[in-house]
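Input: a single structure, listed below in structure tokens.
Here the complex is missing a single protein chain, while all its other protein chains stay put.
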Amino acid sequence: MNTTRLADIVAALGGELHGNPETTVERIAPLDGADERSIAFLSHSRHAAKLAQCRAACVIVAPALQEQARARGATLVHPDPYLYYARLTRWWVQRHEPMPSPGVHASAVVDASAQLDPTAHVGALAVVGAGARIGPHAVIGAQAHVGREARVGERTRLAPHVMLGDRCTIGARCIVQAGAVIGADGFGFAPFEGRWEKIEQLGAVVIGDDVEIGANTCIDRGALGDTVVEDGVKLDNLIQIAHNVHIGAHTAMAAKVGIAGSTRIGRHVTIGGASGLVGHIEIADHVHIDAATVVTRSIAKPGRYSGPFPFDDNASWEKNAATVRQLYALRERLRALEKKS
Amino acid sequence: MNTTRLADIVAALGGELHGNPETTVERIAPLDGADERSIAFLSHSRHAAKLAQCRAACVIVAPALQEQARARGATLVHPDPYLYYARLTRWWVQRHEPMPSPGVHASAVVDASAQLDPTAHVGALAVVGAGARIGPHAVIGAQAHVGREARVGERTRLAPHVMLGDRCTIGARCIVQAGAVIGADGFGFAPFEGRWEKIEQLGAVVIGDDVEIGANTCIDRGALGDTVVEDGVKLDNLIQIAHNVHIGAHTAMAAKVGIAGSTRIGRHVTIGGASGLVGHIEIADHVHIDAATVVTRSIAKPGRYSGPFPFDDNASWEKNAATVRQLYALRERLRALEKKS
Partner (left out) sequence: MNTTRLADIVAALGGELHGNPETTVERIAPLDGADERSIAFLSHSRHAAKLAQCRAACVIVAPALQEQARARGATLVHPDPYLYYARLTRWWVQRHEPMPSPGVHASAVVDASAQLDPTAHVGALAVVGAGARIGPHAVIGAQAHVGREARVGERTRLAPHVMLGDRCTIGARCIVQAGAVIGADGFGFAPFEGRWEKIEQLGAVVIGDDVEIGANTCIDRGALGDTVVEDGVKLDNLIQIAHNVHIGAHTAMAAKVGIAGSTRIGRHVTIGGASGLVGHIEIADHVHIDAATVVTRSIAKPGRYSGPFPFDDNASWEKNAATVRQLYALRERLRALEKKS
């Protein structure tokens, strides 16, 4: 049982508690799934109407809603309840989840020349290559792979089945989800007489601190220079980052995004799911690209950009999509009419 | 040699055989690749013209085509030849393919607290975490990973390199293809001063019975509640299912689909390859979404929905795509003309 006193939460994370600090909760719950043993949070004032029925032992709210919240029971007031919730989840996990113990599992295969901090954990059947370095409190998941001369920073965690390629480096406090492949060869070939001759990819991948990389996401090594992911970048699942891409700090991408080779993305950019960027372009800081957008040229100006073709019921789509093929001709016909009139 | 008598097939799977039951076949083949040692099937009457030349030892046909089929040789009549073919492949595999033997491979790493049914198979170099439970006749493939307190139901098969995360559960008779990741963290962060603060994902993934999950497909664990995949769902390869998605029973998705967080999909839905659904929407039962469609709002009505921009030869596409950027302006010009006329 993860029984936790409200007093301990406030002591650790701050906020103003109205209610009995000895009250205990056993889980964090969404507002409408909470019961008497839950602590819940209200992230948007538009959900305020749900407060009255909420059965949670305590609700985290913004100051503007504290009157309303206190009318129903224990209330924790904080300027940013969603942020508070994020921090509560992290504190909760540290308190209640078992942490991997330091040391190397007997079944792991660690090269004698690898340098492991004694506080690091290497899981069952993991491989750590020659000359690799693993920092303090780092966690190498079961069956994960750390290549030759790769480096893993302090407190970084690789999930099971992660592959960190030879000579690639990842900074501190990163999280890499299962199946991610960091440092596969970039896709480079020289055409010759109708065939493709491989260009060996001699660069590596360099990842900063506080980066998260999603499940089965791929970040290719650079051709000559490196592929670079700066601090604080968050990548969701099944993303493709091609060779020599450069991703600025604190940029976030949703699942299934693809970035083609040598493209440079600024800082604090967000890219919606399944969007794609062609190669060799530049995206300015603070650009926000909606889901399913195909970005075919550089974007120099911060702002929001969009791209998907609108979906419709099939009959309407069939007619409109067929008309798209005549669009230029329609424009010419309209011009002709305008000239006449 | 997988020699099989027609009599044995009919005894196992039914249907009406016209021809010598002692005839033997060695393989199942498509109509136009069949030879004298094959059993073939005719799924659509539009392929009936191929019957005459078909050299198969026996052909499975619907009643309407039995006259035509019997004219060429042995015929197995069944109301649904495609269904018969599906069942024949399953019976064939059970009869001819080696099944993994019960027991744990010596190289697997199984926590002492895991509960394995004695009839389950755990392959070479697999990992089974603390408190995990593996049901009767389940197969954990070589190098697969079953997390702490995860559960695998009866006769479910995880292929090599599958990762089933901590506390995730999968029901009976499921098939998970290689490289699938079930239970990576959902993509959740709270923005704070231009950075992203991680929200620990405290939920799990709950998968029903008779589900198939494709290679390198990802199903993320829920943030607070669970991500749910109901009975009979079929997911192809490289699909992304984000946290707290709910997929209704018997829904099927082709490869490369992406479903963003908290979206609810009904029962008996089909989604074509590479389509994407934004988060927090609802899709009714019996909705059919064509390939490459971007669904940006809820769909309340059963029916067929479509979305891709039509492709064309590059020259035509260039002209039409450029005109798309002027589409709203064209509409305004048309309005102006209409007013005048």
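Going by the order they are written in, the chains are A and B; count residues from 1 in each one.
The rule is simple: a residue touches a chain if its C-beta (ideal position, glycine included) is under 8 Å from a C-beta of that chain, and two chains touch if they have at least 3 such contacts.
As the structure is a computational prediction, the values presented were derived from the model and not from experiment.
Q: Where the complex has a chain not shown, which of B:60, B:76, B:205 or B:292 is the residue touching it?
A: That would be B:292, which touches the missing chain.
Q: Touching the hidden chain in the full complex, which residues of chain B are there? Just list them.
A: Residues touching the hidden chain, for chain B, are 27-30, 33, 80, 82-83, 85-87, 89-90, 92-93, 98, 105, 107, 123-125, 142-143, 159-161, 175, 177-179, 210, 212, 214-216, 232, 234, 236-238, 250, 252, 254-256, 268, 273-274, 291-292, 308-314, 317-318, 321-322, 324-328, 330-331, 334, 337-338, 341.
Q: Touching the missing chain, which residues of chain A?
A: Within chain A, the residues that touch the unshown chain are 107, 109, 125, 127, 143, 145, 147-148, 161, 163, 165, 179, 181, 184-185, 187-192, 194-202, 216, 218, 220, 224-225, 238, 240, 242, 256, 258, 260, 276, 278, 289-290, 293-296, 303-310, 312, 316, 319-320, 322-324, 326-327, 330, 333-334, 337, 340-341.
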